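Here the complex is missing one protein chain, while the rest keep their positions.
We call the chains A, B and C, going by the order they appear; numbering starts again at 1 in every chain.
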Amino acid sequence: MKKILNDPVDYVDETLAGMVAAHPEHYRLHGDDGRVLARATLPAEGKVGIVTGGGSGHLPVFCGYVGTGLLDAAAIGDVFASPSAEQMADAIRVADRGAGVLRLYGNYGGDVMNFDMAGDLVDFEDITCTTVLLSDDVASAPPAEKEKRRGVAGMVYAFKIAGAAAEAGRDLDAVTKIAQQTADNCRSVGAALSSCTVPQAGKPTFDIGDDEMEMGMGIHGEPGVWRDKLRPADAIAEEMMDRLLDDMPLASGDRVSVMVNSLGATPLEELYILYRTVKQRLEDAGATIVMPLVGRYATSMEMAGVSFTLCKLEGDMEQMLTAPCDCAFWRVG
Amino acid sequence: MKKILNDPVDYVDETLAGMVAAHPEHYRLHGDDGRVLARATLPAEGKVGIVTGGGSGHLPVFCGYVGTGLLDAAAIGDVFASPSAEQMADAIRVADRGAGVLRLYGNYGGDVMNFDMAGDLVDFEDITCTTVLLSDDVASAPPAEKEKRRGVAGMVYAFKIAGAAAEAGRDLDAVTKIAQQTADNCRSVGAALSSCTVPQAGKPTFDIGDDEMEMGMGIHGEPGVWRDKLRPADAIAEEMMDRLLDDMPLASGDRVSVMVNSLGATPLEELYILYRTVKQRLEDAGATIVMPLVGRYATSMEMAGVSFTLCKLEGDMEQMLTAPCDCAFWRVG
Amino acid sequence: MIDRAAMVAAIDRLTSAMERDFEELNRADGALGDGDLGVTMTRGMRAISDKAADLPEDLGAALLACAQAFTKSSGSSYGTLMATGLMAIAKDVKGRTEVDPAETSRLTGLARDAMMARGKADLGGKTVLDSLDAVAQATQGESDPDALADSAVKAAEDAMDRMRDKPATIGRARIFAEKSKGMDDPGMLAMTRIIKALANRD
Partner (left out) sequence: MIDRAAMVAAIDRLTSAMERDFEELNRADGALGDGDLGVTMTRGMRAISDKAADLPEDLGAALLACAQAFTKSSGSSYGTLMATGLMAIAKDVKGRTEVDPAETSRLTGLARDAMMARGKADLGGKTVLDSLDAVAQATQGESDPDALADSAVKAAEDAMDRMRDKPATIGRARIFAEKSKGMDDPGMLAMTRIIKALANRD
């Protein structure tokens, strides 16, 4: 797969320059090195801040979800690499409106260490921080070790639901609580069909045969649960739903949102082919589907493949999920 | 590039089934064979109808743009193949609310013949039809033969602007006029980096070297103006802007919208890298950019590459462009 | 005289001919186009075959039903042109249950003209239009069914020979105009096969 870029070293900075040039009404860059993206109009004092951060190459994740009813700021690393603790601290500072800041991001070693360190840095400045980690990828560890799982597309639900709670004026404890509830209630699984190319590496991250797929692969190409011949769409969807529903069984009457997400190259046409089975399986389980999301919500640049995410809606999660939000890539309400 | 599908023969029907299952509030299927997609809630009597049609594999084009302030119905062919005249006639019938129907679509031989024939069929039923063809691809014929050019992403602007005019209650003549003005004021050019695979063909439509790109290639792989080594992003953007601005010079004070569109696999990151140059060139020309569109608006499944479209805004085109619209893939206002 | 029974028999012959030529027509179209002409013709003839038992005696209504069946089966250029030609003839013979073979030239010309209008193309462009024009010319004034059949087939074949070394000017192959020299136009090839089947000269 080929890429359109200039000097690979500038890939992220040029992406961000283009983003703020195209969407000045949504985004503004902050920090010494311009690696913090925040809302163009910062919220009023007293709103709980929500920051995220992580490697680049996943648009709209992470920084694309900065917006009303969503995030306040994001720290932006190089492609597939954690931002630095300094950049994360800057993001926290921008997001702080005096009511504390929730750090809401995916469970990856480098990101966790850096966000913890960023917390130490801003601690001196009297900014109260809480943390919620997404670890929704069922393929990356058994249920007994859920806390070791990678964070993937489930974070979009967490951004949306926690973002709505913060926008509604809830305090840091309440925002953190509903974010944690969302993280607890999300399960994802991915299947990759092709690699992508990290600009500075210049060649595909992994090799995969022309007729192969890998079930459970991570969004950076981390190993999955099996690699085998490419299967028919319905069989892929059935297995992915099996894995999700085994991990988080649904009962009749449950309300659930589901995301059918392209990792990048896989077209909308194929997401809709898969959605038929997804819907059938959820209905067979007696669940009601709320606001299904079909599209490119969390990508790995030009990787071909899909992920499914289930988000079981409890308490007022549904109200928060369907509340208005607005960023350059997603609008609700 | 690999595809997620079942029997290739069912690719389009299964895509449509998934689309209406995921978005019942937006879309409904009509016609004997379910190849007409219309708004879930048909507009009131007296609104001018707008229909489009064409081959599948371009989502959100064509049928994705059925929605409020946009299209009323679309006839849906197989991948990259025209719908039949009967299907188009059905689309016209569904869209007709007694005030006539505009056929608004891209200039391709099969589509033109079929839409003309569909017009003959509904003529017997006293439905007045007009036609506006998009022929915005500057690479496909010299300016003197503009009417021979292919229609590409410019149609998104035509759908939006004509759609707003119809929603505002204008009559068939007025809607047709502003659609034609939009078609006249759009220029596009594309550059492809990889092929895509038509499901029933089972192999990539064309071959292109691992380090090659083709400037001016059409959205089905039709030949372009040159094929050569892949160039840096800024050089690609400069050449594409040269070609557009040579064809439709802009004067200081002109107002223009611009679309930087991925053909499918090319990620958002790279569109934003390109957008930096696009913006610079338009500002250098003294033009003001209105509502830039960066994303996947008109695709060729998993093809890697981009297209740029300029839409020069005259008269009340800008008002129509920025008026509200709503479909599953695009919301304004 | 050509009546409903003759028409149904011709549909049978045409349907088998197109099944037989499926691969060959796809291949001819695939050389410079999208390789679907065999698909178009077999699908179209199957759709017509399915209706054959229910066709009315009125030849105009029968041909209109055939045109509609063809139209429904595909949106390809060739299918649409075929349906256009059929509709033009249908309009002319509407209300009649018999057509004189001597009308072949006139009716073929009607189809040709309607198809020219539909496709916005001229004669001499190395398309199906040139085949139809050759047939219309060659069958003028002829009324003997056997002589008609022979001269129609010969005209279609001669037209292909005459056009072979010209560049394509229309449709997808136009883009490869130079490369197309020396190749038969797939639409002309298909029409030659259609005429042979109709003329019972396979």
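Simple rule for what comes next: a residue touches a chain if its C-beta (ideal position, glycine included) is under 8 Å from a C-beta of that chain, and two chains touch if they have at least 3 such contacts.
Everything quoted here is computed from the prediction, not taken from an experiment.
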| item | value |
| --- | --- |
| Missing chain: touched chains present in the view | A |
| From A:G18, A:G69, A:P83 or A:G264, residue that would touch the chain that is not displayed | A:P83 |
| Contact residue for the chain not shown (choose from A:P8, A:P43, A:G110 or A:P204) | A:G110 |
| Candidates A:P24, A:P143, A:G169 or A:P223 - the one touching the absent chain | A:P223 |
| Residue ranges of chain A at the interface with the undisplayed chain | 33, 77-78, 80-87, 109-114, 116-117, 120, 201, 222-223 |
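Assume only the chains that are shown with their structure count from here on.
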| item | value |
| --- | --- |
| Set of chains adjacent to chain A and to chain B | none |
| Separation of mean Cα positions, chain C and chain B [Å, integer] | 33 |
| Distance between the centres, which are taken as Cα means, of chain C and chain A, whole angstrom | 57 |
